Every structure is written in structure tokens, then in C-alpha cells.
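For this view, one protein chain was removed and the others were kept in their places.
Just so it is clear, A, B and C label the chains in written order, and each chain counts residues from 1 on its own.
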């Protein structure tokens, strides 16, 4: 049995832990061989491989990033892409493929499975926005990094009278902002799921300034005000069409200064949240995902994605897994509002 | 409505986060008053109270320990203890009591509820050994501290040829050792649930020494060899009848040196794992437990303990909650054995 | 003997450690009394005091911020300010004043000493830009925070092909950027002392992209290109006339994208670097500064600032201490250039 492994999409702490678990159990328990594909779907598309054995995965457990590299290449959108992948897999003698990635990567996995490729998916999204699993690895690490940053802002906010804004990742969903804000005691949390009322934000800020503490706001990069409330700077998309990191945090700081006459400062964590060594939670989750994925291969249980339900690792259909985004429910957001102001 | 709050048993990161959530929601949303009881059950037993309002809980979210103090006082074992507590609660006008603690504390809570006291329990055990909840706060912090320690041992083990042992908390269950060992890539994990075969341990150690890496063993303080295999030093209990922290780790180091002729060193984390700032996971869990506990009071839903199931905070009967210890299932332990040697 | 203590200027980890040392030794060894002044020079100017005894400094050693609060109030610029301070000190029976702060705070201390006030200075600047001392506390903490952030960026840079920029503090001097960049292995470091050549920066970036790694740039907030090389966005000053945090990092990212056609992302650490618990280096340094400051008071050795020379804590004249900014010498910067590209 020869198994291919690839990692697609954005960086995420825990990818190496998952790869290591797949290979260690595959080789030592099942006696499989492995083929590493480089740079996400570009690997099988172009037949770009790398040796993947027990030696290759030694010492990678605590390391961020992925030894396989990643990319956002989508073979579905490439003329004849699916056929080329099937040909390359056949040529390399690859019997099954483990695809570790987010919504896009798993969507491709689903399509390939539909075309007869033996695929097992492992979910990965720092944003925690996949519906079929309680958590994905990388999220806990991102939240802890954000929390430590906001912990540090707190002492400055206490000593001075300055509003401090921390912009965290989350273009479409606010899970990171919600957890960072709850864990670190933010005075306001702003998430994409609920357009914010800038008047209400200013009110919280003003009331906080009346105590001896200064306000701290945690904001998702994808959060935005109720339509028409704030004049947003345009040109905040970069040359690649992505929303600019750092946009909303700084604009919020400007607005607060203008309206309150108090200084406001923004910190933008950006990619700091996606890199570096994973937390214990993410390492254990990624390891257990990897073990379950190679078990699925052994069972011939293809077209599935591994997932966390409570404390169990289960398998769900790739169809179900990629159906819809898991947004923050408004009642979860409401829990955090108790601590606002 | 006047609500009493106490924290009992051993120290645990997240206690302050739970207290803060109870008080913030109780005061700001429900308009309740609070009475803090000092030092666990000794507080209501002796009527020893401390002011507990929004000001008192400011800034405590990131802090380890408990602003209320703790103790292992068991009022059930005190002559007339239950009656004294009921009298003191009545005298102080306390309508309901939130007891935050482990098995012992919650056992007392169950008894008191049986005697007509309005009690809600919040589970707390660093060992993660309560059956009715997926996780308890404090556990994730303890695991991360252990993981960081073992991460550091790895580089020394790589540079030298020395067996390194890390003894972690866990007198009766091995959850901390299992998660630390999986997260940090231990070569052997030893837990109380399964007496270890010292010959097998030596075999792993010897085979590891043959690579350029040296072996790292994570061992629960409560782990022990198969009966008769090792001559254990006696006198490892202290004046208080507790098993001595540091016992098994050092004895294992001695045995490895004797049998392999290679140096072995033990690090003993001890109380380092129970103190200090909680991780994001523990802060969010403790906060959500606190919010749910005060909701239970508002609902008059007494005799319950709050618990985590998947991503939901639910309530379970105190009876059910304290029934039996949650040990590490052998199939979970077997998962980790893939990485041994 | 009654001694006043104040902290002025920006936040800086270690302020509390210094206050604690002053008070502990002053009370326990010399039997002095203390008066805490609130909010920097505003405290003695307005007679705004706070109790400062052994109980008040308990537990503050590991905490960021300052229990005394701070401000940028300059009494020299206030009509009759110096006289008001002298009157208030006399009225409160304060015999000597310990002023903990940066260039501005110590400049006021020097003036007051000239007017006959018994002042001892303790240097504090996160930027490490005071000439009379090898290091100031807060700097080591800021550098470690920056280093950890860049460590995290490295793994993302390795997995993807994206230029990553980390903007750190340092409006006038580049010490933080230099040390963060050297400690974390930046591919380019840009500091205010040496206007950068954007063509050279692009060259480094391009050459790095040719390896399998992506470039990481550490840039001081006050760094700027050689005149005329880049069209800098205006309006980067806020309502208070301060240069906007986040300005140069984002502009550099834009320029790199435009010129190389590769994605670039900026993280802006901002105030995260000034808050939170100090490192061991900063806690020991601040403690030793505090001990030396109260020794100077005991010796009646006023008009002095405590300073670090090698491993010794010495005293220098406040005159000398505030004479000129300690910039990064170009030969120190050149050391780091070995690692560029």
C-alpha cells in the first residue's frame, strides 16, 4: 500500500503533527509506504514529490508550518487537472491520498473522490469555521497568541488613558476574536457575523474611560460597521484582491480618536497567529486526526473527513464536511457581551 | 437574591475566571448580591466571608490561584457541620451557593443539597478525572506546562546520551501524562491505569539509545511497575500520608542507570503545573462554566453541576457527576504507544 | 525620612519591580516612610498621592504597568509648576524624591534638582536610548516579545511564498529592531539611524524568494527610505501629532507587492511590546536600580541617576544622563548585515 499526503491552503500550527502521526502509524503499524506531495494540489498535479518516511517526520511535532509546503492551487480550475492528478497518482503507484486542508482543499478532495480517487480528508482551518467538527487544529494556538497579546495591552491600558485595539484573524467568521476577547477580557469584541454599531462602540469606550482603566477592543479583520455608519477608506484591497490585513483596526482607532478626543492605537497580529509551535491542544488534536486518517485508509473508508465530536475522533462524509461555514451563533456572541464596557 | 461562592480543594488555573464570570453576570444582568466564602468549606462552616462584587473581580481573569482561598476542610466530617453551614447561610441571608471544586468539594455539595441547601456545582480538577464533563479547566494549562518542559528536554536529549524522565501530576489517573507525552513526543508514557513492565521500558530506552537520540519518559506521579518487578523505596509517603512528589521519577532514573549503564536524570514538575496564568482554553471554559452556573441559580435549578459536552455547556445532576473517576481508557493509551521507542 | 516616588512617561515592564525594591529596602532596612505620587509629574504638581508601603508593593514584581500610574505632564511648561511642586513636597513633608522615567521625566528631575529639590533618578526607556547606562529595563522584554513574533512568522514564511514585515517600536533609535532582527534571524533590518535604500531592500527580497524561504523584514516604526526614493503616504500623523504606528510597515508591504509581484503582509506589534510581565533580565535590573536609588537617598547623593555599567549599578550625574540620545552605532548595525538576504 502506498499513500500520498499533501497539505493545502494557509499555514496552520499542527500540520506537521498530523503528517507525523499519519506516517508513524502507517509505517510502523501497517507497513505502508508514503509519498509526500509538495505545495498542496500542485504536488499531484505536477507530480512534484518528496520522500516521506519515519526519518523525515522526526522532530517535526513541535514545529509550525508544514514540511510539505502548501499552495492555493486548485486543480479543478486547471484544464484537465483532475485527469492529470489521476495519471500522476497511477504513475507513482499511489493507492490512496490523505489531503490535509481547509474548505478549498477538502472541496477538491470531494471532487476527486467523486472521480474515483481514494481520498481521506483532514480538516485544517485556523478560523474554526468547518461545520462538521467541534474544533480544528491551529485555532487554539491562534487564540492563545491573541490572548497573550491582549494580556500585555491590558497593563498599558491600565497605566495610561489610551484606547487599544487588537486586530486578529477572521475574514468571514469571528471565532478567533470571540475566544481571544473572552479569554483576555476585552471590553468590546467585534466580529464579521454581526455588523457593529459604531455609536455603541464609542459609548463603551467613553464609559470605560470614566473608570481608571482604558478600553481594549478585539476586532476580527473581517468585522465591519452597520452600513453607512462609518466612511471606510477604500483601496483596502491589495493587488491580489485580498482584504488588507490591518484595515479595520486602524480605521477604528482613527474613528475613536476623532469622536472621543482620546488617543487610540491599533496592533495588528496578522500572520503571527498562524506560525510557530502549536499548543498542546492542537498537537494532540492533529496527532489524533492523523491516526484516524490512516485508520480510514486501512479500512478503505474513502470520501471521508476526520472530525472531533466531544472527545472522540469520528469520520464524516466529505460532502457534509464542506457544506456550509460554521459562523459564531449570536447566542454565543451574546455570552461575551456580559463583559462589555 | 444573595449568592454565596466558594472554591475548594487543590489549586487550579481558571478558578478566578469562573468567579469573575459568576459575579459579573450575577450583578450586571440579574442584579444579585454576592458573598465570598474564604478557604473552601471552612468559609460557610465558620461564617468567614469576604466582599465579592464587580470591583473585587476586576483584573483577576488572567491570574492563577483563587481570590477566595481554598482548603480541604470537609464539613461532613465535622460534628454538626452541615447544621452550622445551614445556620451560617441563613444568618448571612444567602439564598444559593455556588461551590467550585473537585470530587470532594462536589461530594459535600451533593450532601448539602440533600439537606435542603440550594447548591450549584462547578467542576474543577487539574487531573481531568470527572466523568460527567468532557474537560475541566486547569487541565489544559497543566498539559501545556508539561509539554513546554518536555520540549526543552528534547534538545538536551538530542545533544547528549542521557535518559530524561519528566514526572508530572496524576496520582490516580494518567490524563496529564498521556496528553503531555502525546503533545511533546515522549518515547514512553507511564500512567497509573496500567502498571508498567520495567523490562519493556528498558527495552525502549536501549533501542532509543541506538539512534542518535536519547529517550524521554513522561511518568505520572502515581504510575507504578507490575507488582514485584522493581524494589520500590519505602518511606516515600510524607508526614501527611501523601505519596511524595518526585518518588517514581527518581526511582525510574536510578533503575535505568543501574540496568543500562547510561546516565538518567529526572525532572519533577510538581506544583509548577497548578499555578500561574491559565491558557485560553481554560479561561474560556471557566468563564462559560461560571456563566452557566449563575444561570442555573437564576433558574432555581439546584443540585446540578455544570459540564462541557462537545462545545456546549450543560447541567448534570451532582449525583451523576461524582459517581466514579474518569480513568484513561486503554484504547486511548494504546493510541500513544504508536510513538513509543 | 519621607521619600516620594513617581513614574513618568510611557509604559515599561519593570516599573513595579523598581518601585517594590525602593519601598522594601527603604522601609525594612532604613525605616523610611513613602509617599506615592500618581500619574508622573502630575502627582507632585497637584499633590495627588497614594499610600505606598510594604503591603502596597506585595505581589507587583511580575506585573507590567505601574501601580502609580503615569503621564506626560511636564511641570516645567506649567506656569509656576516648579514652585507648586516644591510647595506640595514641603506640605507633605517629603524630604527626597525618586523619579523613575525616560528622558523627559529625568530632564524635569534635573531642573528640580537645580532648584534645590532632593531628587534621585531611575532611568526607564523601552527604546534603550539613554547614553549613560548600558541598558534600561523594559528593553529586554520588548525585544523578546518581538523575537517571539518573528519566530512565528518564520514558519509561515517557510511554508508559503510571501514577504512578511514586522514593525516594532523605535521612533528615533533602532535598538529594538536591531536586537529583534538579530535574535530572530531577520533577512533585513531597517532602523531610523540609517535611511534605507529601497532598491537594495527589494534586491534582498527577490534573492530570498529564489530560495525555498521567504523574506522577513524587521522595521523600526521610525525607519524611512532615502529621501525621494518612495512616495510616502501623508496623513500618517494622528490627531495628537504622533507618527502613526503601523505606517512604515504597511507602506513597505505595498511597495514590495508593487515591485516584486509577490504578496507581502505586515504585522504591527505596537503597544504589545510595552506591556505585560517583564523578563528576568528586566526584573533583576529594575530591582537593582531600585535598591541603588534608595541607597543614594540614604547617602544624600542627590542629582544623580542610577545606571548599569557591565554588571555594576553605579550613579551618574543627571546632567550627563540626559545629554544625548544613544543611537545604534553604524558598526553595530553592520554586524547584523552579515545575515541579510
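Methods note: a residue touches a chain if its C-beta (ideal position, glycine included) is under 8 Å from a C-beta of that chain, and two chains touch if they have at least 3 such contacts.
All figures in this text were calculated on a predicted structure; none of them were measured in a lab.
Taking every chain of the complex into account, the absent chain touches B, C. Only one residue in the set B:269, B:293 or B:308 touches the chain that does not appear here, and it is B:269.
One of C:35, C:61, C:82 or C:297 touches the chain omitted from the figure, and that residue is C:61. Across B:19, B:85 or B:153, the single residue that touches the chain missing here is B:153. Here one chain is not drawn; of C:15, C:180 or C:219, the residue touching it is C:180.
Interface residues of chain B with the unshown chain, by the touch rule above, are 10-11, 13, 63-66, 69-71, 145, 148-149, 151-160, 162, 164, 166, 212, 238-240, 242, 244-246, 250, 254, 257-258, 261, 263, 265-276. In the full complex, chain C contacts the hidden chain through residues 21, 24-25, 28-29, 58-59, 61-62, 134-135, 140, 143-144, 146-147, 151, 154, 158, 179-180, 182-185, 213, 277, 279-281, 283-284, 287-288, 291, 309-311, 335, 338-339.
Methods note: only the chains that are shown with their structure count from here on.
Centre-to-centre, using mean CA coordinates, chain A is 30 Å away from chain B.
Separating the CA-averaged centres of chain B and chain C is a span of 40 Å. Annotation for chain B: no residues touch two or more other chains.
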